[in-house]
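A single protein chain has been omitted from the complex, and every remaining protein chain is retained in its original position.
Up next is chain A:
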Amino acid sequence: MFNLIRRDVILQKRQLLFFIPFILFFIFMNSHPIMTFLVASIFIPFNAYAYDEKAETNVLLNSLPYTRKEIIASRYLGAVLYMILAISLSSLALFLLDKPFTMRDMAIGSGLFLTFSAFTFPLFYIFKQGYIFTIVLISFLVLAGIGPSILNYVGKYLTPLSQFLANLSGETLYIGALLSALIVYCLSWGFSQKIYQRKAF
């Protein structure tokens, strides 16, 4: 199973050369640290899906001594592992470049990544192969573009909700958000596994 996760690094060794410059680009563009953490986390797992979208990859993986459960688990666990790696690397880069960031940024960045993954990963198993990667990429850019203004709007007009959130202490809020993201992520895992079990290759 660890071997399945390691596979992504072997497959993407060329793309990984761009990983550090990619992170640095966002830092130099003065993106918010949350944004940097988020895009850095997305890099490896979503690249991996771009590879796995090919039908032959599924034929290969399912012909090797792996169960379908393991194949899905490697995706979900791998994403978390690569996220931790990406956030550590980005933090190091931010630290070395003397850019300020907080634990809170890391928590929100990973929470957003988990939520985004939770909603997009199953798409790769539901829909026909070939288009999903593009759809996910576009939806990400759109969300990143209009997401903040939606949040502002919600904050303005849904006062009870924002008041409730404002009353929570910072710690509780971010830990709560991260935990909810994790729960959604696990639900998504179970869902993907269910779909994948029934697939024919």
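One rule holds in what follows: contacts are C-beta pairs under 8 Å (C-beta built on N, C-alpha and C of every residue); 3 or more make two chains touch, one makes a residue touch a chain; residues count from 1.
One rule holds in what follows: contacts and distances are computed from a predicted model.
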_Options "Dimethyl sulfoxide reductase anchor subunit", "4Fe-4S dicluster domain-containing protein", "Ferrous iron transport protein A" or "ATP-binding cassette domain-containing protein": UniProt name of the undisplayed chain_ = "ATP-binding cassette domain-containing protein"
*Touch criterion as defined above, residue of A:63, A:149 or A:163 at the omitted chain*: A:63
*Kindly state which of the options A:3, A:88, A:102 or A:134 is in contact with the chain not pictured.*
A:3
*chain A residues touching the omitted chain (full complex)*: 3, 7, 10-11, 51, 56-57, 59-60, 62-67, 198, 200-201
